[in-house]
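The complex appears here without one of its protein chains, the remainder shown in place.
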């Protein structure tokens, strides 16, 4: 192999004993925003990758697995999609997926890091694919927490793409009673709150289970689902929360009709994929059934 | 971190541009058998790992994901489980799973590398968990190909745990018409031939699709299913082939009854997991629908 | 350690079995010139580093070891330093060292890659330290080979900082009889031709020995010397060739006087260091004494 193409590597450290290395073909950007270290690189297998504070955020090759999973089960489950709120989601791909449904009349996105939004527009245009220019998009650079507190609107779906509450994460304060109250107040009747909810791998599913336990005290239906996202080198989990809809139990006919109403072609999600996402293996169901502490 | 515990690493190279590194806590064995390079190590996340020719074969922490998936859908689908044949499967875990059903009266396993079998008994006893000593087990050290040709028995399930037909693999000649004929001749009426069938990741699903295309010319039902196996760092695919049973369409009640008849506790597989395994995402269904060459 | 600072690594591959990894703190530039792949990064131990085609060219922390060694033994050995010619040397540090002697009236430098010169001015200003702006410097962007052929000047010292003639290197044609003739024609009476001459490590000294053998057929005195350059992870060798001066045998008094006439402070070289450079260990002398093929 030509020595020249292997000189620079992105090393993701999952633990002191587990590393994943990707040879870097090109570095588009590497620097610091006001909030975090950000890099945009390109690798052979994953194409362009967004890396924040040393963690893969999404890759060109498989970001649709993550973003279709985050958005569509929730949107398929609700009747009134006119107002959708996204917390985080700086790359614009969550926004893109939401706006594929014409009945989404406005999609509000609140992300604290305007520089990540700008970098994504510049280097990751495939992610947003024009969504930032859609007249239905309302992109707010600001603190999602403050926004929730001051906002007076209600939303059929609130989609949280925020960092999970890791022990040392700046998103940790975003996962507490006050915020849950604010989110619930903004959820329209019949609405669904869906969030990325950490990992579901056999070796790191405890945080997901704790998040699920916490939210089960606040919603009638709290459903775990997950997909293997290769760029994350992990099974990634989500939670769909609602007092009225059991997202795990959506009829295939309903999903088929929903998917038929999406503009453009899907890569990952439809009724069959929905069944995969919500059918959990024994070890994960056992973990979710455990009692334990909550946030 | 203590320097001393990080000095030795197992580096799995998926491509010249993608590596996964595991810190080695202990090396139990590293050497060459008559057929291949074999190592048994221990890592923090995966426990003991069996490595052959630089590829992870299975890990203590998640081998049940792989082996339950390989064995149980096929066994759940057939009515007569009295005779089961395993091709390969040196660690003994495929054997272990088959023998969990009391109605398996004999399970014959043919593996060419007796040294791997011996090493597995010595270092990976958790994998076979006594199966090698079960009076119903018949373990033959020999060439699976020759065995199939000379054998006169028939089997309700033939479970192939052989290496997939990679371009440069010694298992390549195992995937051809003559072998397919031999396997079909050994399959009892109503039987299922199930095989590990390469990877189903978005970036490396072509070989699986080619294997599926090949077998669709020989069986009425050829069903793909897959599970993410973390130690493989990949979605691992399987094919269930039969002229009589559509393994993808098994009723949950049938699976429940089958699972209830298994000795010991399962880690991964039951009726809900079965739905996950066989519900494929769009991108994989598209790949499987493509026309192309066959073996 | 903060995960964020370790995400990007420069991996230098010395052989398929030997790698050296440096965590990258910042990437100033990574791209392709008309001739080669070039990167400028910063690491904790070595400061800024220039990397060409995956090989370390020089580091801020120890480039003076390399450049003082390349320039000063030759300049100390000659009487007339008014004209000096540098082949290659794009970073400008060879130029800088030559110009530290006021009796160097003109220093001509010929480097084929004007983009490397421009990048060095922009990002590696510490290397040239103003030398490019010295009125005595004459910097020519062009082919050193063609320059030697057409030039009519003579030089007290010709300093070659070109790539060694590795089997697959573009510098390979630079190391042949026609070029040796051209160089000798440009060397003033009493002059010294000095060149970087590959590595002198116990495991990779054959190329150096072959270069020495080749030049011994053309000069009365051909002296090997070497220094360990940590950023190269190797002992780096040089050859001083002359028909009149034995550079290895310079009197300490002569070197003292020479060094006293240098502007600014030296980091590495003086009479004591000169003794170190030219005193070779047994294994290297044995290699140099071997007969063998020449270029």
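Worth pointing out:
We just call them A, B and C in the order they show up, numbering each chain from 1.
Here is the rule we go by: contacts are C-beta pairs under 8 Å (C-beta built on N, C-alpha and C of every residue); 3 or more make two chains touch, one makes a residue touch a chain.
Please read all numbers here as calculations on a predicted model, not as lab measurements.
Hidden chain, full complex: it touches shown chains B, C. Only one residue in the set C:185, C:254, C:276 or C:290 touches the chain that does not appear here, and it is C:276. Interface note for the absent chain: among C:49, C:65 or C:192, the touching residue is C:65. The residue touching the chain not shown here, chosen from C:122, C:228 or C:290, is C:228. Of the options C:19, C:146 or C:251, the residue whose C-beta touches the omitted chain is C:19.
Panel shows chain B; residues 3-13, 21, 24, 26-27, 30, 37, 39, 51, 53-55 of it touch the chain omitted from the view. Although one chain is not displayed, its contacts with chain C can still be listed: residues 1, 6, 14-23, 25, 43-45, 61-62, 65, 201-203, 228, 230, 233-235, 266-270, 272-273, 275-276, 279-283, 285.
The rule is short, and it goes like this: only the chains that are shown with their structure count from here on.
Taken together, the touching pairs link the chains end to end in a line with two free ends. Centre-to-centre spacing of chain A and chain B amounts to 33 Å, using the average Cα coordinate of each chain. Centroid to centroid, with C-alpha atoms defining each point, chain B and chain C lie 57 Å apart. Residues of chain B found to touch two or more other chains are absent.
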